[in-house]
Structures are given as structure tokens and as C-alpha cells.
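Here the complex is missing one protein chain, while the rest keep their positions.
Let's look at chain A:
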Amino acid sequence: MTQWSGYLGLILQGALVTIELTLMGSVLALIMAFLAGMGRVSRFFIVRAIATVYIEFFRGTSIFVQLFWAYFVLPFAGLSLTPLQAGVLALGLNVGAYAAEVVRGAILSVGREQYEACTALNLGRWQGMRHVILPQALLVMLPTFGNNAIELLKATSVVSLISLADLTFQAQVVRSQTGSTLMPFLSVLIIYFALALMISWGVRTLERRMARGLDGVRV
């Protein structure tokens, strides 16, 4: 029994790494999503082009390959990353590309009359975006951002391939050391599921809070 608690400790350590990766990856993904998503609706062609290339490239190639590039290929260009840094970079850039389309769609979903009110009140393009359009678009983005965050959580398991000791990696370690398959894999199954539930719950709470007062239906 004491032996099992030791192995459970290993798995929980892995869970911490997974949480760390998820949080840092989400922050990077969020930044990339807003940069690229707003870049997609820019009035400057070159900005739109860069944003489009980024999005299509990272959606169109496998996250495994992206991770291997970040970890194994970048050093040849003189940029050596720790496994954690490589993991955050690959996850953030990959999920950010998907979330960028969410940002773009949400911005476009805000009605034309809101843009016209901005013009009539003489707000500049950026002022209107910052104070009128984005706050309303954010509410549209949130549910899909929740999906993206859960996708990112599940995708963190790829880092076990570059020997980062995350949840999946530790489960393999415990399995090979104990010969037991059910216990480690059942534990990680439950932990992933619990983490995903927490994300869902967090996003829903945020959504409710932001929608407060907006209209009778969503409160």
C-alpha cells in the first residue's frame, strides 16, 4: 500500500507538469489568438497575410511535428529550448492558430450597427475595437475558448515524446516499474477528466459573470 502511494505521488507530480503546461500554453495561445485573429480583420494587407500564413501553417501541420521542430530542430538554428519551453511553444502556437479563427469570427459577429455607433461617436478604429467591439466579442469567444483549452490540456500528452515528465509520461513510468496497467492508466484517465471538468466549469462561471446584465436571456 505504501508502495502504491509512492507511485501515486509520481503520477501527481506528472499532473503538476501537465497543469503547468496547460496554463502556460493557454496564455501563449490566447496571445497568439488575439494577435492573429485581429490581424485577420486588419485593413492592412500585409498584416492579414502574415496572420493567415501563421494560422494555416499551424492548423495544417501536426502538433507532433511542431513539437519535434521546437525541440530537435530549433537548436540547429542556435535556439535551444528546455522540454518545457518547447512544449509550451508548440502547444501555444498550435492551439493559438485555432483560437485565432474564434477571435476573428467573434469580432465579425458583432453587428454592423455597433461599428456605426462607433463612427457616429467619432471613436477611432482601435478605440472602438477596444471599448465596444472586443468586450462584446469576448462573450462569443468564451465557450469555444473553453473547448480550445480542453484540447490543449489533452494535447499536452505529446510532450512525453520529448521526455518531459507529464501525466502521461509518469503513467508509463509507473506501468513499467510495477507491471500494473490498470492502476496508472485509470489514475491518469480520472485526472485528465477532472482537469477538463475544472476548465469547463471555470469558463462557464466566467461566461455567466460577463453576461450579467447584458440581456434577460443569458443572465
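Criterion: contacts are C-beta pairs under 8 Å (C-beta built on N, C-alpha and C of every residue); 3 or more make two chains touch, one makes a residue touch a chain; residues count from 1.
Quick note on the criterion: contacts and distances are computed from a predicted model.
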Omitted chain (choose from "Transketolase, N-terminal section", "Ectoine/hydroxyectoine ABC transporter ATP-binding protein EhuA", "3-hydroxybutyryl-CoA dehydrogenase" or "Phenylacetate-CoA oxygenase subunit PaaJ") - UniProt protein name: "Ectoine/hydroxyectoine ABC transporter ATP-binding protein EhuA"
Hidden partner chain, touching residue among A:59, A:131 or A:208: A:131
Absent-chain contact - pick from A:62, A:82 or A:114: A:114
Footprint left on chain A by the chain that the document does not show: 113-114, 116-117, 119-125, 127, 131-132, 135-136, 139, 213-216
